[in-house]
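Structure first, then comments.
The complex appears here without one of its protein chains, the remainder shown in place.
What follows is subunit A.
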Amino acid sequence: MSSASISVQAHRPAGLDLVRRLKDPALLLLPALAFLAFIYLLPLIDLIRISVSGPSWSSYFARVFAIPLYWDSLVRTMQISVTVAGLCLLFGYPTALLIHRSRGIAQVLIATAIVLPYFIAILIRTYAWMVLLGRNGPINKLLVSIGILSEPVQLLFNRGTVLLGMTAVLLPLMVLTIYSSVARLDQSLARAALASGAGPIAAFWRVMLPLTLPGMGAGFLLVFVAAIGFFITPTLLGGPGDQMFAMHITQQADSVTSEGFLQALGVVLLTITLAVVAVAGRFLGFEFIWGGRKLTEAAPRATDRHTGDAGRRSFGASVADAIGWPLLRLFGRLPASCGTWTVRLMGGLVIAVLILPIIVVMIISFSSASYLTFPPPGFSLRWYEQFFSDSNWMRAFWTSLVVAAMSAAIAIALGASAALGIVRSNIRGKSAIMLLLVSPIIVPPVVLGLSLYSLFLRFDLVGSVFGLAAAHAIGGLPIVVVILSASLQGVDTRLEQAAAVHGASSLTVFRLVTLPAIMPGLAAATFFAFLHSFDELVLTLFLSSAQLKTLPLMLWGDVNYRLNPVLAVVSTLEVLLVIAGLVLARPVLATSRKATSQ
């Protein structure tokens, strides 16, 4: 038989191995990786290069740390970020529980109240807070009318409003992260704890809390990392004493003299962010970034993970033991319904904080007054008229649409191919590649904008529609990859085999089986990639020109100079866009959920 096998080897066409290699799905990763290498990694490397190009490599960094302004601002940024992450955790956890515990239509409404703000631009949500807290805003009016204040006061531009605004903006991220870990818990665990004689509070403390600790950790770190790079909210809601680190970069960006020093600022911010993510990834697994399941990797990894899991769990248990028992004895005296009411109260507060500003802004957009005031003295469509008849606004609107459509197209083309590559190939280091594809979510937008600025200058792309769309696609790509690789993992490979064996070619299999199965994911990914670009402000600040203005850029200019109801009109339109998107996506999401549960 051995001679037969040799002859078979010899008969195999020489080109076959090449053909097989060309059909390797891993090749599908190449376009996205090439794209990221050129427009994302290269500029970041260049940024680091410039930051160390001083007389000695550390001279620019020495300046950053020598000037008290920057050092103080760095410390302040850390303080604010930790506080915001802590607040988000405190209020986010009960809200996640509230979603989990409610049923039917109530659950849908509560979840929508959390998800909707998540997809509305940060700029718009911050603007809503400015309206709410302004001198003529509803809060001042309310306080005056019930007699706490004798006349309206300045509520804005202090540390409190920065914390409030940032917490409100980042809460949905926290709630959704924790919710995914709460929802993954086996329902019967809590029942088993109750059946074993644990009271509701004990069951929560000893079972639910330790098991959701990784989710809480992930939420805290995601919020913290996002807060470090925050720029829009503190700029608009903070006073002179609330400068955050990212704000210095934009302030310095215009002066040519600070070349090198500016990059050093960016590298400091980037380093802190990456260090936090690296430490977190070490303990939680880097999947926490995209909230995904572990990709199927080579087997030996599995054992590592198990030991890690065990360590984490025992750590959770000991924490619960140390803090929990004394508290538990105390809480044991409270009525059992106490926990339920805490959850409802805090969850209700969170929903109010997330939804009320949006509602106020929508109402104000129909105001008949010529300035911002709430409640409006009367209703009219004058601001809509003004918006739709103003050629500047309309041009910006169309620019945004074009840029967002192009950006979504780029992100979908590259991201779908990359998702196929990562799910369907057998290459090693899938986790590392996934991490690279998803990493743009983590990099502070200010740093990314700064690094792209020099690249765009060199290739004369500043102010080009295509350049801006490509830059926006850096952030759109991770969204597409995460959504599509999840839906691809849900596709039953047996279905594809069944199609192939009954005569369908690879392309036909993809068209008739794979594509319909990932269609919901594809639609959602397209919408979110579009929305990402449509809302993008920070990169645009660096990369646009006087001729190329997007809607968020116009908004940004107006928010800073004149706070009028036209902004409320734009905000209302954006909210309607997101609602329409969610409504369209709802049946799609529902069917995909049904498909995965089968």
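As a working rule, contacts are C-beta pairs under 8 Å (C-beta built on N, C-alpha and C of every residue); 3 or more make two chains touch, one makes a residue touch a chain; residues count from 1.
As a working rule, contacts and distances are computed from a predicted model.
Taken from the listed names "RNA polymerase sigma-70 factor, ECF subfamily", "Spore germination protein KB", "Acetyl-CoA acetyltransferase" or "Spermidine/putrescine import ATP-binding protein PotA", the protein name that UniProt assigns to the chain not shown is "Spermidine/putrescine import ATP-binding protein PotA". Within the whole complex, the absent chain has one touching residue among A:226, A:499 or A:525, and that is A:499.
Touching the chain that is not shown, out of A:154, A:508 or A:547: A:508 (per the contact rule at the top).
Residues 1, 4-5, 8-9, 11-13, 16, 20, 492, 494-495, 497-506, 508-509, 512-513, 516-517, 595 are the ones on subunit A that touch the missing chain.
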